[in-house]
Structure formats: C-alpha cells, structure tokens
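Got a structure for you, written out below as structure tokens; questions coming shortly.
Yeah, one chain of the complex is gone here, protein chain that is, but the others are all in their spots.
Chains: A, B and C, in written order; residue numbering restarts at 1 for each.
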Amino acid sequence: MNNLLLWAVCALPLTIGLITFLIPVDYYKRQLQHLSLLVALAHLLFTLFILFFKPSGDSYLFWSGEGGVLLLLISTLFLMAIIYLKNYFHDQEVATIKQCHAWCFLFLGAMSLTTLAHNIILFWVAIELTTLVSAPLIYTHKSKTSLEATWKYIILCSIGIAFALLGIFFVVMSLALIMPKEELSLTFSNFILYAPKMNRLWLELGLIFVLIGFGTKMGLAPMHSWLPDAHSEAPSPISALLSGALLNCAFLGIYRVYEIVGKSSAGAFGAELLISFGLLSIFFATIFMIRQNDYKRLLAYSSVENMGIIAFGTGIGGIALVGVYIHLIHHSLIKSSLFMTTGNLLKIFKSKEISKSGELATLHQGSFSVLLIGVFALVGGPPFGIFFSKLYIIIGAISQKLWWQTSLFLVMAAIITLTLLSVTFKISFHPLERGGTISADKKLLIWPQLFLLLCSLLLGLYYLLGSI
Amino acid sequence: MSLYDAYIGLLSLILLTCLASLSMQRLRPLIKTVALQGIAVTMTTLLYQQNVHFLLPFIMIIVKGVLIPMLLLYTLKKVSIKSEGKPIVGFHASVLLGILFLFMVIHYSHDKLSKLLADQSFSFSVAVVTIACGLFLMMARRKALTQVVGYLIMDNGIYLMGALFLKNIPFVLEFAILLDLLVAVMVMGIILHKINETFNSIDTTSLATLKDRWHE
Amino acid sequence: MKHLFFALIMIAFAPLLMSLIARVKAIFAGKVGLPWFFYYHTLLKLLQKTPVISMHTTAIFTTAPLINLAVMLFLFAFLPLANYRPLLSFYGDIFVVIAFLALARIFSLLAAFDTASSFSAMGAARDVFYSMLAEIVLFTIFIIFFRLTNDLSLATFAIEGKIELFARSTFFPLLLVAVSFFMLLLQENARVPIDDPNTHLELTMIDEVKILDYSGPYLAFMQLSLFLKLLFYSCFLANLLFSQSLVTQLCTIALSLDSNSYPLLYAFFKNLIFIALVSAIYIAIAVIESSMARLALKKIPKYSLSALVLAVLAAILMWRNV
Partner (left out) sequence: MMFMPFVFATLPLLEVLLFAFGSLFLLSALLFDLGLSRHSRFKQILIKRRIITLYSIGNRLNLLSLACLLVTILICFFALPVGVTAGIAFDHFSLFFIFIVVVTSLVSHPSVRMPLDLGRATLLNAFFSALLTLLLLLVLAANSVLLALILWEMATFCGLLLLAIHYQKKSLRKALLAYAIVAEMGTLFLVVALGMIYIYSNAAPLTPISFSRLATLPATIKEVVLLLLFFGFAAKSDLFPFHLWAVRSYPAIMPRTATLFSSATAKVAFALTLRFYFSMEITQSSYVGVIIFVLAILSIVLGSLYTISQKNLHRMLAYSTVENMGILYLGFALFIFASSLGHQLLMVFAILATFFFVLHHALSKALALQIAGTLAETLKRPLRIDELGGIAKIFPWMSRLMLIAFLSLMGAPFFSGFIAEALLLMVAFKSMLLGAPYILLAIIAIFALVVANLASIASFTKAYTAIFQGVQKTVYRSSSIKEKLYWRRFTLYGLLLLLGIFAMGIFPWPIILELQKIVIALYPQSRIMLSNLNMEIAVPMMLFSLSLTLFFLLFLLLKVSLWWLLRDKTIRRDAITWDCGMHFTSEARPLQYTGTSYLMSMITFFRPLLFSKSISPRIVEIFPDKKSFYRLQIADFLKQPRLQNLSYLLIRPLKIFHEIPRQGHIQWSIFSLVLALIVTIICFVRS
C-alpha cells in the first residue's frame, strides 16, 4: 500500500498540472486558485505520511533518508511559494496565472520524482523533466531579458544533463562488465550492493561526467553562468523555488553517484575534485558579488557560493557531511525567504538596482526586519543553522589538515559576509533620492518568510540545546 | 555483405552526416542530415543488440526520423531567415577541425584504449566524434536553430555510446529517454518562436544583455 | 625630627636664595642688585593686599594657589636633605611625588584658563607641552636610579650611597645624569634658556604669565610655591652631588674632626656643606642667566630632547658595566 503512496506523491502534482493546462481560461476564475493551495497542502500531507510510514518502495521509487528530507523541504517551500505567488501576482491577468500555476505543479511533480527515484535513469529523466518544466516559469515576465535567461538556462542545462546521461551510461557499463548475462536492475541499492566489484576506470570516468553534468544544474563554478541570469529574471517565488529546492535535487544526483564511488574500490577518488570545484565556485561568487548592483543577482551568486560550500563539505567527508546535511536544509529555508523578500523590494522600489533603493527601514518595517534577520542568518549568525553547519565543515576540514583550503574558505566567506552586510545596510539605511514612485502602501506579505526563518531558528535552537 | 560490413557502413554513414552538418550553411539540408543520422543510429542499435524489444526501433525511427525534423522544418518556415549567415567559425575551418579531431580520436582510441575497448574501438571513436561535433555546432554558430540541431547531434552521439556498451536497458527507460528528447526539442521550438517574435531574428549574439557590471 | 627641622630652615631660606640669584646677575651687569630680603618684603606686602578677582572665574581660580603651595610644602616631606632620612619614604613614593607635581601643574593650567583671558592660556598652552617632554626625561633618570638601587623611593636614591657621583666606576654616567637633571631643572622652573623670569612682554612668557591675573595673597602663595619648586629641584640635584664619604674625608682632612668625637660640630659642617652645594646650584643658574639669551620657542623641544639624549647615554654607559 505504501508504494502506492510514493507513486501518489509524484502523480498528484503532474496530473493537476496537466488538468490546469486543459481548463479554459475564463472558467479558471480567482476562486479556483484555492485549488492550487489545496493541492500543495495535500502534497505536504502525503510527504508527512511517507516520512511516517517509511515505505520500502519498488525498483522505480523508494524512500531514502536524504530523499525524504529533501521532499519535505520541497513541499514546505512549494506551499510557501504558492501562498506568496497569490499575493505577488494579484495584478497579473488570469491567463499568465493559470499557466504559471500549471508549470509550477509540473515542476513540483518532477522534483518529487527526483527525490524518490530509485532507478538511476529514472532519476536522470526526472532531472531533465525539471529543466524542461522550469524553463517557461522563468519566462513568465515575458520581457526580453527573461527570454534570454530562459534560452541560456535551457541550452546549458540540457547540455549538462546530456553529459550526466553519458556519465550514467559509464557507471551502468562498469556494472554491466561484471554481470554480462542476466537483466540489469539499475537501482541505487543494487549499485551500492555491487560497488566493491565494479570496474574502477569506467566508474571514475562516470563520476567525472556526472559531476560536470549535474554540477551545471547545481551551479558549480565554471558552469554556473546560467544561474544568476535565470534566478534574477524569474519572478521571486519561482526563483525561491529554483534556489531552494532545485539546486538540492541536482546535488542529490552527485551525492548518490559519489556514494557509489565511495563504496567502490576507487575510494575517495572524487574528494579532491569536489573540494576544488567547491573552492572555485566560492571564489567566482566572491568576485562577482563585490561590486554587484542588482540584489537578485547578488542572492543568486550567494546561492552559487553556498553550493560551493556544500561541494567543499562533501569533498571533505567525515564530520563535515553532517555540516553539509544541515547546510542543505538551512540554506534552502533562508535563501527562499530572502528571495521572497526581494519580491517585496521589487514592489517597493520598482527596480532591481541597489543604487536606486534605500531607506527600507522607514518605508516598510516588516520587510526590513525580515531582510535583516534573513541576511544575518544567511551569513551564519549563531542561533540559526548555518553557523553550526559552517562550524562542522571547518572542524572536518581542520581535522583533515587541509590548512590552506580552510584559510582560503574562511577569507572568502568573510569577504562575502562583508559585501552582504554592506548591501543590506545600503538598502535599509541609505537616503533614497526621491525620483520615481515609492509606494509601500500595498499590503506586502512577510509572514511566509517569517515562517521559514522560524523553522531554521527552531532547528538551530534544537542543535544548541542538544549541545548544552 | 556480412553483418559486420553493414555495421561498419552504418557507422561511416553517421561520420559522414557529422562532417556534412559541419559544412552546411543553409538550415533546411542541415535538418534533413540530422534526420538521416537519427535513422542510421537506430539501425546500428538494431544490428548490434540482438534481444531488443520489437517495438523500440520502430518508434525511434518515427520520432527521430520523422517527428523531430517535421517540427524543426515547421519552425524554419515560420522564421524568415533560411541560412546561417556569418558563423563565428567559418565552414571550411570547421570541417578541417572535424577531420583533425577525427584522426586524433581514432589514433588515441586504437593504441591507448585498445585493451579496454577490444573490438568496439572504432564505434567508440565515432560516438565521441558525434558528441564533439554536436558541441562544436552549438559553440561555433550564431543561429539558435543550429544550436538545437547541435544538441540533437550530441544526443545521437550519447545514445550511440550508450547503445554500444549497454546491451539490455529495459524498454521503458529507453522510451522515457526518447520522450524527454522529444519534449526538449518541442520546448526549444516554442522558445525559438518567441525569440523570433521579440528579436525578429534568431541570432544568439543579440541575446547578450545579461551580464555583471562593475558598479562603482 | 632632624630632617623636619632642617627642611623648615631650607624653606625659610628659599626667598633668600632667590635674591642670591638676583645679586649674582647684578654683579655680572655691574649693578648693586636687589637688597638681600627683597623677596621676603614683596611676599609680606602681597599678603596684606586685597585681591581683585575677575567675574568669569570659578572656584578653581581661588583654590589653585592653595593646592600649589600645599603640594610644594608636602613634597619636602619626601626629599632627603643632607643624608637625613625624610619624614615619609616607602617603596613607590617617586610616583607620589610625580603625581602631586602633576596635580599642581593641572590646577595651575585650569586656573590659567579660568579668567578667560588669552594671555594666561597662551602660557598654559606652552607649559603643558614642555612639561610633557620634561617628565619623560625625569622618568629616564628614575629608570637609571632604579637600575642602580632596585628601589623606587627618593630616600634610597640619596642616602644608601649606592648613587655616588664621585665613586670611581659610575662617575662619568652620573655626571651626565646630573647635567641632564640640571637642564631639566632650568626647564621646569622657567629659568633662562627656556623662559626669562623678568621679561615684561606677556607674549614671550611661559610660566610667569600663568599667574598674571592673580593679586594679593593668591599671588604671594603662587610665587612662594614657585620659589619652593626651584628649591626642591636644586635640593634633589644637591643630594645627587652630596655623598657621605666626600663629607667625612673633607672634615677629617680640612678640619681634623671625626664624626663620633664631635657629633654636633660634624653635623653642623655637613649641613653647611649641603647648603653650600644648594647655593652653588643657584649661582650656576644665575651665571647661565646672565651669560645666555633665551632660546626661540621652536627650539625648546630640541633642548629637552638633548637632555633626554644625555640621560639615555648615561643609561647605556651604565648598562655596559653594571
């Protein structure tokens, strides 16, 4: 029965998405938007059931520790995004809202498929589906720059994912070489079972291609150029979902193959690679954040940096993996709340330029406090989770005697913190030249962001109390 | 004509389509060559793998040979421009590069990787060349349509590499990969229409406004 | 008790010694000079006068002379005179001496500003900077003395005999110390190379101008504290020169008189020699005053830095062999 639950979690949003496509526009009145809220709640309910029942799953779908947590994360973020979307799009015409909701549901379905996929190729298909489905979402604003961002997004990500497919073929081949005869079962647990005996060379080559492929999707350094454009052009709730949920799914792919390689004879082959990719992406993020004038691009580059930290952590392994685990959860919570706050900023200042914004503290206290707390949490303030995750990663790195890597990591983290803090001060305190219409009277939504920050705070306190 | 000669013939046909795509300026023949290459790739998988589900090659030929080219031709009809115009890397230069790359790959796979690939070293090098040619097309051409075609060629190359080494992937997964390819091309087609409407040209160099400016 | 009695005599002699300076300068200038008890006369005259106080001043203006005089009198309790053990001496009393000197200086600075007139403020502005440099020289000298005696009290510097100017080993370094202290003395008490005591143009004064607005008993107290300050510094320098062994040799050779046979006479001669040393210092001041013109204000930092150089040189010489 519980396998059925797994299929339901994936099938529900996909079918609802298709149905919303088919509903004629005039019938899709405003009340029907509550349907989407209902579906999001149902999806959250299903995920909680799954976490409760822990179904074993069949060859195509299964429940795994990290998969389950990511699914819970994705559904909570999706629920908050849908609520924020309703408020954010209240001045758009019904057609775009209908399309956006449809693509969002397909996006949710694809992502839940990735977290639950047991078969490696099904996992690849799901990731490919997420790319195809999220491309039109980026295009919802129908401006020239968003079109350009969509084109870059779809081309670069499909190339990356094609490389990932090649990598998966190599991994499967290294399995096929040792059992030529009977039918291959390409489930992850099967791979881990046979890992020690798999062919070493093809496995390493496979890991390289998977790392480059899913690395593009995850936004690691040399392949990250699509991420700032896509996340800054997409509407804020969508970029919150992209940043919070999608990057984690891409990381899940790398983590699964890295786990297989870890268990095989190749041992810690990928560690050196992951650490160098992590540090490179933090370096690129620092360079492009220093004199940035667009706060959405700034947050996108901070996502690149955090993904770099996650890659750096997995590369170190050992105790740092716990830090990576915490960092994943807290980064998506805090980053999506920050992206929603930028939605408010966009409504208040009507432009993405930092130089054209200021005096947020007087214009709208609510979004000012959320922005300040969010940035403090993102930067690693103590009660929030990222402080603990960075602490774990530093402890892991020092115990591995990676001296110059840690110092490089800390220096760059410090520079990024300073830029983020100075930008927050500039936005909230600097005087605003009175040109243009500054109207903060519209009722802007801040409680979804507060809810997400609260989750992160509660988890942080849980670690803190656990440790006293 | 033994089975092996037919197999070598098909592989060389794929190589030819690759080099041809590098040299073509007008888009219509380019799409036709990609269709031919798709069919050739499915025929090689049919020849190579014995116990393949009877329905799979039939569907692949329909999708790769007929459905995708029709879609691309339809978009081409909507778009006014018919030819590549001035590419970033000239046509003759790309063909020469293609040949040079082919020699390098064959030499490398024959003596270095021979023990690893045993009998399939030639087909491995053909697959690598097709992937490289697909990537090159995307990097060296200005028109968005050629980038989609490049993506298709790269996909054929990857599928060829997969088919050579993996004897028995379950049918459903093959079908899912194919479905993804189809949906990818459809979405790219839609976006191509939008680019054409807003920029009234499908030249990707005009799509270059988004970058990081150094704000003092 | 003997120290208290001798200190009181010295304090009584202070104005007399000041007139000694005036007399010596007059001889150099070929004039008769002031009568011997002239300064006593001025002090008494001032004490009877009714002071005039400007309306801008606060209570500080009237308390500053009191504090200055009290400090100067109080400091004599710490200073050993002619090998007599002082009234109060404990480990670290040089800090007490320096602190009280600073207290006197602080209150005279505050008083200078109290009258809201720019002349006394100008004197205060100059004095605060030059006394800063002087104090650094003083601390170098105390560091040298600490190296010699490992104790931080004025009594041990003079009495224990560890600091013997005429002892064979430390003659030259201590001579340098004595010269730098003498330069310090001239600077702190506003004598010639730094400031001319009997100039009348307010713009060129340093110390005199701080007490410009005082009158009556306040002026008397301030002048008396200046006289005592000069006496305090010269007694300290005299202690440096005055050494027990020198006195005993002098007594036995010149007057064939040893300390235990005629204690009273011996003590009298010892005190006499000490007073002679102090008056020799006063005469040296007068000689310099009449033979040198004063330095330009810009050159005074150079002057005190040269005093510092002498002290540091003495320290280095001593380090080598101690």
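The rule we apply is simple: a residue touches a chain if its C-beta (ideal position, glycine included) is under 8 Å from a C-beta of that chain, and two chains touch if they have at least 3 such contacts.
All values reported here derive from a predicted model rather than from experimental measurement.
> Any idea which chains on screen the missing one touches?
A, B, C
> Using the touch definition from the top, which of A:K54, A:H90, A:K142 or A:R291 touches the missing chain?
For the chain that is not drawn, the touching residue is A:R291.
> With the missing chain put back, one of C:T42, C:S117, C:T248 or C:S290 would touch it. Which one?
C:S117
> Among C:L16, C:A77 or C:I273, single out the residue that touches the unshown chain.
Candidates C:L16, C:A77 or C:I273; residue touching the omitted chain: C:A77.
> Looking at the whole complex, which of C:V52, C:L201, C:A254 or C:A293 touches the chain that is not displayed?
C:V52
> In terms of residues, what is the contact footprint of the unshown chain on subunit A?
Subunit A touches the chain not shown through residues 148, 151-152, 155-156, 159-160, 163, 204-205, 208-209, 211-212, 215-216, 221-223, 225-226, 269, 273, 287-288, 290-291, 319, 322, 361, 365, 376, 379-383, 387-388, 390-392, 394-395, 398-399, 406, 410, 413-414, 417-418, 421-422, 425, 428-430, 463-464, 466-468.
> Against the chain that's been left off, what residues of subunit C make contact? List them.
Subunit C touches the missing chain through residues 47-48, 50-56, 58, 60, 66-67, 69-71, 73-74, 77, 88, 90-93, 95-96, 99-100, 102-103, 105-106, 109-110, 113-118, 121-122, 124-126, 128-129, 132, 135-136, 139, 143, 146-147, 150, 152, 213, 216-217, 221, 301.
> Name every residue on subunit B in touch with the hidden partner chain.
Per the touch rule, subunit B residues meeting the hidden chain are 88, 135, 138-140, 147, 204-205, 207-214.
One rule holds in what follows: only the chains that are shown with their structure count from here on.
> Based on which chains touch which, is the overall arrangement a line, ring, star, complete graph, or other?
Graph shape here is other: it fits none of the named patterns.
> Counting C-beta pairs in contact, which two chains come out on top?
Counting C-beta pairs in contact for each chain pair, the top pair is A-B.
> Taking the mean of the CA coordinates per chain, how far is subunit A from subunit B in Å?
That gives a centre separation of 31 Å.
> Among the residues of subunit B, which are close enough to touch at least two other chains?
As it turns out, subunit B has no residue touching two or more other chains.
> Can you list the subunit C residues in contact with two or more other chains?
In subunit C, no residue touches two or more other chains.
> Within the complex, which stretch of subunit B touches subunit A?
116, 131, 135, 138, 144, 147, 151, 154-155, 158, 161-162, 165-170, 173, 176-177, 179-180, 183-184, 187-188, 190-191, 194-195, 198-199, 204, 207-210, 212-216
> Which part of subunit A faces subunit B closely enough to touch in the complex?
The touching residues are 119, 121-122, 124-125, 128-129, 132, 135-136, 139, 144-145, 147-152, 154-155, 158-159, 162, 165-166, 169, 172-173, 176, 180, 183-184, 186, 201, 228-229, 232-233, 288, 291-293, 297, 354-355.
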